[in-house]
Each structure stands twice: as C-alpha cells, then as structure tokens.
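Right, I'll just put the structure down here and ask away after.
Excerpt of the complex: some chains, original placement.
Letters are used for the chains, namely A, B and C, taken in the order the chains are written, and counting of residues starts over at 1 for each.
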Amino acid sequence: MTTHRFYPTHYHITLGPHEPVLRIADGDTVITTTIDAGGTDAHGEQVAPEGNPQTGPFYVENAEPGDMLALRLDRLYPNRDTGYTSTAVAPNVVDPQYVRELPERTLAEWHIDRAAGMATLAKPVTRLGNLALPLAPMLGCFGVAPADRQAISTATSGPHGGNMDYRGFVAGVTVYFPVWAPGALIFMGDGHAVQGDGEIVGTGIETSFDVQFTVRVVKGKRIGWPRGDAERADYIFTVGNARPLDQAVQHATTEMLRWLQEDYGLDAVGANILLGQCVEYDLGNMFDPAYTMVCKVPKRWLKS
Amino acid sequence: MTTHRFYPTHYHITLGPHEPVLRIADGDTVITTTIDAGGTDAHGEQVAPEGNPQTGPFYVENAEPGDMLALRLDRLYPNRDTGYTSTAVAPNVVDPQYVRELPERTLAEWHIDRAAGMATLAKPVTRLGNLALPLAPMLGCFGVAPADRQAISTATSGPHGGNMDYRGFVAGVTVYFPVWAPGALIFMGDGHAVQGDGEIVGTGIETSFDVQFTVRVVKGKRIGWPRGDAERADYIFTVGNARPLDQAVQHATTEMLRWLQEDYGLDAVGANILLGQCVEYDLGNMFDPAYTMVCKVPKRWLKS
Amino acid sequence: MTTHRFYPTHYHITLGPHEPVLRIADGDTVITTTIDAGGTDAHGEQVAPEGNPQTGPFYVENAEPGDMLALRLDRLYPNRDTGYTSTAVAPNVVDPQYVRELPERTLAEWHIDRAAGMATLAKPVTRLGNLALPLAPMLGCFGVAPADRQAISTATSGPHGGNMDYRGFVAGVTVYFPVWAPGALIFMGDGHAVQGDGEIVGTGIETSFDVQFTVRVVKGKRIGWPRGDAERADYIFTVGNARPLDQAVQHATTEMLRWLQEDYGLDAVGANILLGQCVEYDLGNMFDPAYTMVCKVPKRWLKS
C-alpha cells in the first residue's frame, strides 16, 4: 500500500489507451492535482488547452479487461483562490422559444476562500450581489479507458465515465468502473468548487484541485455502468450516461436492478418492489452530448 | 374564510370543465376525501372505476382565466389500513433489452399503521421480508381544468397538473396553477402513503386519503406551469410535464427563470448564475405519457 | 349509401364528445368544407378563432366503442386562391444554439392557382423569387373523439388522430381510427395546399378546402393507432403520435407488426424479417407537443 505523489506535466482531452504516466499497485493511493476545465493550474497559468484536460492515465497493476476498478475519492479540494462560471443557462435546458431571452454567455468570477469554505461571486455585478456559497468540491470529469480501444472526448460521457458532472462525486465516495484496457487507465480533471444539478450553465465553479484517491481491483467482476458508494451520505448509486435523460434513467435503473440481485441478496420481485418505493434519482450533466442520471438507494433499506 | 366538509359521491377520470360539486370562496378551506387509484375508498369498497378517479371539481369564486390559483395542501393522510403497489418496474424505465427480465406485474399488499406512521409489506413473500417504510403521504394526481375547455385523462399530466406523482406534493406545500376555466375547477385524487422517485413501478403505496386544502386567488397573475412553495423543506419549485424528461426539464427551468425575475428581484444574469450553481432537480412521474421534472431553488438563496 | 352535403356553421378546437352536426350511416359520403388553420373560410372571412378549427363532428350510425372506423378521403382541394405559411423554421427543429439565427416568424402569402395546380410565393420578397410549387392537397388535422370522453386540443395529436400534419393524408387514402365514442364523431380541418415533411415552419400552405369523404364501420375490430391504406401510392401505413420521435416510431412500428400478423397472414418471424428489409418511415408533424411518425410497407410485399 504505497502512497504516490504525482506532479502532472501534460494532460489529455480524450479518455483512451494513452501512455500511462504512473504505474500503481492494487491498494495504492495517489496524491496529485488537476487543472481547471479551461486548462489553468493552481498558479493561474494556462498549462493545457481548454476542454476538461485530464491528469493521467494511471495504470493499475493487475487490472485487466473483465475486472472492476474501485476508485475511492479520498480528498478533493480547490488549490487556488479563484474560480469561474458561465453566466447563462445552456440553450438546450430551456424551452426553444425562450432561447432568445437568455443572457449572453460570458464568464463570472468567484473568489474561493478555502479556509472559510466559501465561494463568493466577484463579478459581474448583478442583483445577487456577492452571493456566497459553501464549497462542495466535486470532480466533474473522470473515468477509465473505454471499450474497444476507443478514445472518447472529455466533452462527453459513457459507460467508462467521462464528463458526468454529478455533484455527488465528492470526497468519501467510491466509484466502480468496468475495466476494458489493461491497467484500467484512470483519468481525472474538471474540479468544481460548487455546482448545481445538471451543470446547466455548462460549468460549476471551475477551479484547480488537489486530489487524493485510492484504488482497488475486483477481479472478474463485470459491470455495465459506473456504480458508487456514498459513505457519508449513506447511499449506493448507479450512473447512466446517454441522451435523452430517459435513456440515462434506463441505463442507471437496469444497472441498479442487477446490482441489488447480484450483491444485496434480493430476488427480482424484491428488487423491483424496493426500487418502486425507495429509489431516488439525481440529475448529473445536462449540457453535453450525453446526459447523466444517477439512481440511488439509501443503504438503510439494504442488507449487504 | 369558511371551512367546508365535502363528502364525494362521484368521481372523474378526466380533468375538464365538469359540473362543480362545491363552490367555495377565495380563502376557504375544504376537508374531504380521495379514493385510491383503483377506485376504492376508506371502507375498502370500490366506488369508482380504476384510473386515478378524482374528487371534485371545486369551483373557486372569483377565479377567472388569467388568474393564478394557490392551492395549499394543509393535511394529507391515509384513511385506511391497507395499500397496494405493483411488483415490477415499468418497461419504459429499464433498458429495452432488459424488459424480458422484469418480473410479472402483480400486486403487492401493504399494511398501513397510521398511528406508528409506517407501511409494512404484507405480501408477496420476497427477500425483503416485511419491509417497513415510514409514511410520507403525497398526492399523485391533482390540478385544475385545462386550457381550451379540454378534458384530459388522469393518466397523464400537463400545464394544468394532473398525474405528476411528485413525492414533494406533501402537506405544507402550496401549489400554484394557471386558471383557464371560470372557478379554476380543482380536482384531486391518487394518494400515495409512500412513493419512490419516478413512480417507476407505476404506483406508490396506493390508498385512500383524508385531505384538507385551502385556496387563494391571485388576480391577473399569469404563469405557464405549476409552481410551488415547500414551506417545511424550504424551497420553491416549478413543474414541467412532458416527454422526454429533457423537455420536462426545459419547461420547469424556463418557468423558474421567469419566476426569479418576476417575483424575486433578480435580473436575467443574476437568475442564470444562481440557477447554475444552486438549482436542484427532482424526478416526478416517469410512467405516464407525460413525464414530470421539478426544478427547485432553496429559499436561503432568495430574497423575496 | 347517401351522399350528404353539409355546410358548417360553427367549429371546434378540441376533438371530443361534442354535439354531432350530422348523423350519417355506414357507407355514406359527405361533401363539406373546412376552413384554414387561422379560422378563415373560402370567402376570406374569419369565421372562427385560430387554432385548426374543425368541421364536425359527424356521427356515424352503428359505430360503437371497440369498432374501427374507415374514413376514405375521396377528394380534397383548396376552395380559394390564397394561402399562407410561416417564414421561420420552429425553434424546436434546429440546434438550440442556432435559434438566435432564425429569421423572425411572420407570414408569407401564396397565390393558389387551382386550375393550373400550382401555388406561387407572393410575398415576402426573397431570393426564392416567385417560387412555384405543385399543389399536393392534404388534411393536417382530423380524427375522432378520443378515449375516456377526453376533449383534446387540435394543437396536438394522439391515438385518436388530431394534428398529425402528414403529407400522405391525400385524396384516395383510407384512414382507420379506433372508435371510442358512440358514433365515432369525425372531425376535420387544417387543409394544406402544399407541405414539407414535419411541417417544420409550423404551417403548410394554409387554406380552406372542399372535402369529400366516405365512411365505413368495421365491427369489433380493435386497433391501437391510426392505420391507413394509400391506394394510389400503393402502401399501407400506421401512425404513431408522441414525443420524442423515437416513441412515435415505437407506436407506429408496434401497430404495424400487429397488423401484419392480424390481417396479412404473417407469422411473427415473417413480419419482423419483412419490416427489417422493407419498411419505410415518413415524418409527420414535428412542431406540436406530440410529433408524428408514419411506418409504411409497400403493398407489393404483401399478400392480403
């Protein structure tokens, strides 16, 4: 169980079978950094082109196609004092007739007070004044190399993860991914100090992050979509990435029905009845080509 | 401010310009009952055909087309000891390839302990055993007469409300509807003792309810979609009913952007920035021809 | 077999259980007129409010719930020399980012030369000049009273027909509708002298029509969605009305699979193989709350 410190020097805008930057063992921990969605680092320097540039990939020894990778987000926190958001809801999130009434899409600037745990709107001047929001740091875009040696843009998402922008991807959460490439190949970036559901303006409060994560390989465990365990919020979840949202719900619900029967000792009827009365859904990204819906079950209804 | 007690003798399976069962004044309160989605009342007698039969319509004096009706749900509670759910997630909520793996759709029975505030699964026998869930009573289907003298089935929903199955429609919530028909014409039914997001098995725990509500007319206030104020949970919300979910989100988000600018003193840029980082979405019905998405803003971010 | 001449004096903007204007027998023919979508008649007088006002309803003796109504469109032709269209593609038919680039939605005027069979663009002045298009008269909105005594706006469509805007609804076509109301209750209006697929500007060349149709009742024949027989174009078709288009395709395809097995002597595997290699789809309305897709099979592949 080694803890690695990794200082990235280059970044990727696709998740794919790229040359690993570090090889780690099953059970190891990595402490590293991510740059913001626009390519700017902790020092305010643009070190990569925009587009959710990713740190990695990290190669996990012993992770092979057909396995499942458990990626625990141990710590996520902004590592600088500034962030930015967009000023306009995306045209695809409002009625088509309303698009012309949306304000121009420019950048709003936020001051991040890491000690106080608050982000404060610095500009533009609006009736919001200096709106101050509690930090809720989350990773917008991360995942593993996709199936079939595909390389898929960080502008979208799929069974491999990617740009899911789910505000539930916070410290303390373990995310499970299917492994398709030898070493799984972990990528991460696009940290948000704060974000509303859906990332409907196309950004959270975009900033650079310090990140710590720990990996574990589950041999021979095949899954279809990302799964997760939110320790602190006490629920398990599955993630569907697709358009329209209806299909994202279908992916996530199907994956949850499978999980409940595989690992939580439920028969089909029991899993169906339970979901019917206890399921919750969260909206992840609704800005990208693929949208994200999350299917949750509170752990108190489960016997593991 | 009169309090009326109304005992229904017949029910409707469309929301439309039907003969009022009671005329009430602006500010009045009504205490009445609803029967379950299958037409069964507090005594276990089937008194109407199935299909979310509605109590009402109640005619509100002074409510005219172009006004807004505020409908406060004062009290909602089961009035009998039994409820039922379906045993299978609806085919439209899972991957098409998975439909064949769903269990047969039959009825599960629940015992409702009103004193203890719990619903307990009575049958079928599954690995869930006698799963016990805390009651969270909500109205599945309610609303007003639609535009253009339409009469629309309680199997679906629209700008007039209808079968929205949102678990946030609980006691203490005020719902605002557009008024299209003289008197607004309020309908309600389809009480659920408990329900998961999406009503994905096509039912909550279906049962009959005692209901108390209070009305208020806001003259000359035009709105496009149902709006709401969740006093106890401390958020405001808007409701979009459409398919796919993407369009329901568009309706609800557009209505919220309008509301924030009309009544909460925000400029367009401020409303857009606020939603971007603070909005939350809930999934209502995902079973009917029209699906439901709810757009929420916590009140702590608003100055009224 | 009587031929009735009916001169409408009032119109409906919902399809519902309205008072019949004429009672006709199984096998009868009706010669009547429709006014344009804006409510203007053959003389250029606005005789009804806008919104696809409908002639009818016509009550067909012997048509009862559970039957099928065959409605043959014998003749459809403009009965005046003018028509109008919109000048802008609807915002829901282009990329959300492109909405701001659409031109303003105003009215274009067309001259209809009924003798020559041509419609010519009269204004505005554009680089199209006086574009001349051959007349292809079709009914935009027609159908029967919906299930459950609903009254549904002519702005949308459903299993009962309504505003389907399919350019295949031309003279010589027989359309089959489910019967839910006693007498079926036939409505029709919204004639288009010409129309592109999808009615993507929200109008065809809107004008008033002379219409002749003939009815036939098929007792005890239950269908789920409109079906049709295009004599002159030599195909049969089914119609799905829903959103998104994906669901409209699902409705139409399912109805066709059923039809092929019920009435064309095919087993399930045969029907599936045939559709796979021979099916064609047309796009009807893509402007309304419900969109329309048509599933076609050329008759040459069928043995009746």
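Brief remarks follow.
Keep this in mind: a residue touches a chain if its C-beta (ideal position, glycine included) is under 8 Å from a C-beta of that chain, and two chains touch if they have at least 3 such contacts.
Note that the structure is predicted; figures quoted are calculated from it, not measured.
The copy number for the entire complex in this file, given 3 shown chains of one sequence, is 4.
Definition applied: only the chains that are shown with their structure count from here on.
Averaged C-alpha coordinates give centres for chain A and chain C that are 47 Å from one another.
Chain B and chain C have Cα centroids separated by 34 Å. Distance between chain centres (mean CA atoms), chain A to chain B: 32 Å. Shown for chain A are the residues in touch with two or more other chains, namely 92, 96, 244.
The touching residues of chain C, counted against chain A in their complex, run 90-92, 96-97, 99-100, 244. By the touch criterion stated above, chain C contacts chain B in their complex at residues 13-14, 16, 51, 147-153, 242-244, 247, 289.
Residues of chain A touching chain B in their complex: 85-89, 92-96, 98, 101-103, 108, 121, 124, 126-128, 131, 133, 194-201, 203-205, 243-246, 249-251, 253-254, 257, 265-270, 272-283, 286, 291, 301.
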